[in-house]
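Comments concern the structure below.
Yeah, one chain of the complex is gone here, protein chain that is, but the others are all in their spots.
Then we have subunit A:
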Amino acid sequence: MFTPSHNKMANQQKVNLGRLLYKRLSREMKITANPKEKLYDTPVFQYIANQFREHQVTTQKLCKGQNEVMMVGQTYLCMLESLRKSEELAQMYKTTERSIEQSANLVGLKLPTVDH
């Protein structure tokens, strides 16, 4: 059932997914990282690069399933992307709360003055 060509294709798909993940992770890290520093030098990026290098042959570290390390990478990517997008939406839709005086002015009223 699993012919050598089938395996080859599955492997190629895995490699492509890996490349895509790597690209997206790098993009996210570039966006959120310090612009002064080169991304390559940061310890975080080196860790990610090492992980990719180490697990080239197989990502099955524990008995928990295939592509385990990939899924961790995808989860981290999901977290970074979601944080960025929720921040963007917050910026897009942010409003300032009206002060009491402004709210009163909406209906044509003025705040009462207090005599000290």
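Keep this in mind: a contact is a pair of C-beta atoms (placed from the backbone, for glycine too) under 8 Å apart; a residue touches a chain by one contact, two chains touch by 3 or more; residues count from 1.
Basically, contacts and distances are computed from a predicted model.
Only one of "Mediator of RNA polymerase II transcription subunit 8", "Origin recognition complex subunit 1", "Glutathione S-transferase" or "ATP synthase mitochondrial F1 complex assembly factor 2" fits the UniProt record of the hidden chain, and that name is "ATP synthase mitochondrial F1 complex assembly factor 2".
Set against the missing chain, the residues A:L17, A:A49, A:M71 or A:A104 yield one that touches it, A:M71.
Annotation for subunit A: contacts to the undisplayed chain at residues 29, 32-34, 37, 43-44, 47, 62, 64-65, 67-68, 71-72, 74-76, 78-79, 82-83, 85-87, 89-90, 92-93.
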